[in-house]
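A single protein chain has been omitted; all remaining protein chains appear in their positions.
Moving on, here comes chain A:
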Amino acid sequence: MSLYTEGEPIRDTKAPDGPIETRWERRRFSAKLVNPANKRKMTVIVVGTGLAGGSAAATLGELGYHVKSYCYQDSPRRAHSIAAQGGINAAKNYRNDGDSVYRLFYDTVKGGDFRARESNVHRLAEVSVNIIDQAVAQGVPFAREYGGLLDTRSFGGTQVSRTFYARGQTGQQLLLGAYQALERQIAAGNVEMNARHEMLELIIVDGRARGIVVRDLVTGEITTEFADAVVLASGGYGNVFFLSTNAKGCNVTATWRAHRKGALFANPCYTQIHPTCIPQSGDHQSKLTLMSESLRNDGRVWVPKRAEDCGKPAADIPEDDRDYYLERIYPAFGNLVPRDIASRAAKNVCDEGRGVGPGGLGVYLDFADAIKRLGRPAVEAKYGNLFEMYERITGEDPYQVPMRIYPAVHYTMGGLWVDYDLQSTIPGLFVIGEANFSDHGANRLGASALMQGLADGYFVLPNTIGDYLATGSFEKVDAGHPAAIEARQQVEGRIAKLLSIKGDRTVDSFHRELGHIMWEYCGMERTEAGLTKAIELIRNLRDEFWQRVRVLGDGEGLNQALERAGRVADFFELAELMCIDALHREESCGGHFRAESQTPDGEAQRDDERFSYVAAWEYAGTGEPPVLRKEDLNFEYVHPSQRSYK
């Protein structure tokens, strides 16, 4: 049986055409408005309280909608967005260094390796400036200059200084801004917050998303919740690799359940591997820690020229015997090349046997020159907390010895397919933030995820969702509706099944093994043979999971192993789709590198003739091959070229 079939192409019918600068304005004008008096009568479910979900729920509450918000953590403030370090982009051009909305748009389309929609990206760049204003008004303590104005820095892969930051904790500060706005709406009675609740199924009535099935993680109670529209802001799925920089609870369940109910899943294979993470120290490793990319502004990346030197302390390797390989191969961008390029270069030097540290899986990131040039206090002011974090984890002092870094899974560009209005292929189901696929193409630029999450949540969704809600009101549904009963039974059945297997392997042991398969065959470099093998391995492991997994306890109260088991079960299905997507895309682009498709000097080789499209996958039923639906990409403004950072 072939791995997939091809169906009808798909189109985004919501983006206006005409001049790109005015598309968003025109869409906002053409969108229907909801009468203010009616807003109060409309309920919107928002799953997730990260930058995307938190900002959306707060804003929808301010607009007067009744909002029900969910997260699996004990407080909305703990969403994974809290961990973002480096910064957020915005085309403010405060530096007068040639930046503009158009340049941010251009950089993002190019950085995404020409696999994103121009209309979406332009809107993102336009809205970026409002985000900074909004955050400052909320009291987000961004870094400032002595004159009291906002400081910026340049960040991975850009030559202008457009990244706003709050020391190494930009995500935390932005999220607290959104969280506080959300709490204000909770206090006002506009948002009903349900922390420690996990969405486990989507409820569809008459073809529209009308609710979700949730499990109260404390009591184990399963309930059906209803609304006029459902927004998924449930984050990315990097944890399919087990080891990643994501928080331990990050998962694909919300979006995967929606996918199984008909929402198309776009570009699942586009994964971002971040070049600067702390290398793994042993088999006990439970997650990987990112060292902000901003470190590459001042740190220099190198490995020994000769493999024989790799065992020596860094200090014993003279300057002449060091290979500053990024500066050598990419003289124009040097240590600031985009993430995908920096990651693969690190892999290549390690594959040549020139890696440093345990298992030869590491490269140096050296601050000796920066300390000499700027002085230790200046380096400390910029990176102090990152250096401390590094020392805490490794026991080594980066002021004295160079850091060791290695690439790790960090972000997933793929996600549920959405149109320009951020609506999925299921009417009434909207998807925002990392959970959708929309703006980053095949590679996301640094500091652009925070921008996109907040753009979606504060400014885009609150405008576009009205156009949908204005077509209501919809028929009333309650727990007795056949669709709700069925969805609920699906959830209960799965939980009962997981608890009844009583096998001899833990959930984590399966998750780790799945992660190994994905990293090996669907990681930084992918091949036809490897991916074919991975699909087979994943299927076998999945069958084994459903026969041998052991989940103790019951479903009645807090049961963390049960939560993880459900998430891992969904990761298995996603993993297979990721490999199929990677296998079908016989080109290299952005974070997706197919060994068969490279230039003579080893760079990614796109194939625009055959692959200038979004691959949106339709679920065809358990055990059935998924259906590929293509959305053609057209470039009217930024003409596809081979990315070159040399």
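Odds and ends about this structure:
Convention: contacts are C-beta pairs under 8 Å (C-beta built on N, C-alpha and C of every residue); 3 or more make two chains touch, one makes a residue touch a chain; residues count from 1.
Just so we're on the same page, contacts and distances are computed from a predicted model.
Missing chain, UniProt protein name, picked from "(2Fe-2S)-binding protein", "Succinate dehydrogenase", "ABC transporter" or "Ring-1,2-phenylacetyl-CoA epoxidase subunit PaaC": "Succinate dehydrogenase". Considering the whole complex, the residue from A:38, A:100 or A:130 that touches the absent chain is A:130.
Interface note: of A:211, A:462 or A:530, the residue touching the hidden chain in the full complex is A:462. Interface note: of A:3, A:31, A:143 or A:361, the residue touching the hidden chain in the full complex is A:143.
Contact with the omitted chain, checked across A:89, A:172 or A:297, is made by A:172. Taking the whole complex into account, chain A touches the unshown chain at residues 55, 58-59, 62, 73-78, 80, 82-83, 92, 94, 130, 132-139, 141-150, 166-167, 169, 172-173, 176, 179-181, 183-184, 186-187, 193, 195, 218, 247-249, 281-282, 284-287, 289, 389, 392-393, 395, 458-459, 462, 504, 506, 508-509, 550, 552-553, 557-558, 560-561.
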